[in-house]
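One protein chain is absent from this view; the other protein chains keep their places.
And now, chain A:
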């Protein structure tokens, strides 16, 4: 049972989503080889080689993979697939884009968002925004799966897997890259942060995220998140959205500020270790999942929280 793991590389750096998906991949079938596809990805490849448990690292360093376009990348995965019984990747935007395409080319039904590996072909996955958990067994000859990274810890480092350069596959030439607008941030990534503070519609404008949330996030070393309502209104960027159709997170501490707690939002954060809710409506459904609830106006509570954290630091 050999497994091919699609590495997640952002800005030339290996994302820790890879190490989390590796944990699931090792449970599905070993050896696990890691595919690092991109342009200028030597550093990411050597980081992948250090993840413990990796068989070897396959590096496809080619302009065709520079922007993660699904069409050429799926063709590459399909070309490599005969040597593998399973192809997996983390549930990131990039892998969710390409893996179903590869699955269809292999005539395989993808198992999306696995949260538990019960056997080489048997998995748990959430449906209905996490309100039900399905146990599914695949009858396909090959497994194609995405891994919900919040459900798996990262593997350790300390490995020294061999790195092998591989040739690019033929590009179907139906797509091309035009441009991107990617935010650069020194903050921890939402999906790997230990602490997250998220704001909702009650933030009222983008500047309030800066004025009220950011200082607290800085003190806690936290990532910032948002509800769909806050993103739709333009208060926060799209990739901050936590929820059923945004990012799924499970930090040690999740602080929801001015978020009502719709099931679609809860779907993305209810597995957090400790949940704090700050909301002025004591009936808000978010309090039903919060370990610590504070009924308060966020515009008073957040500056106070900032001061209290400053005191704590002294």
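Basically, a contact is a pair of C-beta atoms (placed from the backbone, for glycine too) under 8 Å apart; a residue touches a chain by one contact, two chains touch by 3 or more; residues count from 1.
Quick note on the criterion: contacts and distances are computed from a predicted model.
Between "RNA-binding protein KhpA", "Urease accessory protein UreD", "Electron transfer flavoprotein subunit beta" or "NADH-quinone oxidoreductase subunit L", choose the name on the UniProt record of the chain that's been left out.
Cross-referencing UniProt, the chain left out corresponds to "Electron transfer flavoprotein subunit beta".
Tell me which of A:109, A:154 or A:168 is the one touching the absent chain.
A:109
May I ask which residue of A:164, A:207 or A:252 touches the chain that does not appear here?
A:252
At which residues does chain A meet the chain that is not included here?
Chain A touches the missing chain through residues 10, 67, 69-71, 74, 92-94, 96-105, 107-113, 122, 126-140, 172, 174-183, 195, 220, 228, 231-232, 237-239, 244-245, 252-253, 263-264, 270, 273-276, 282, 287-296, 301, 304-305, 308-309, 312.
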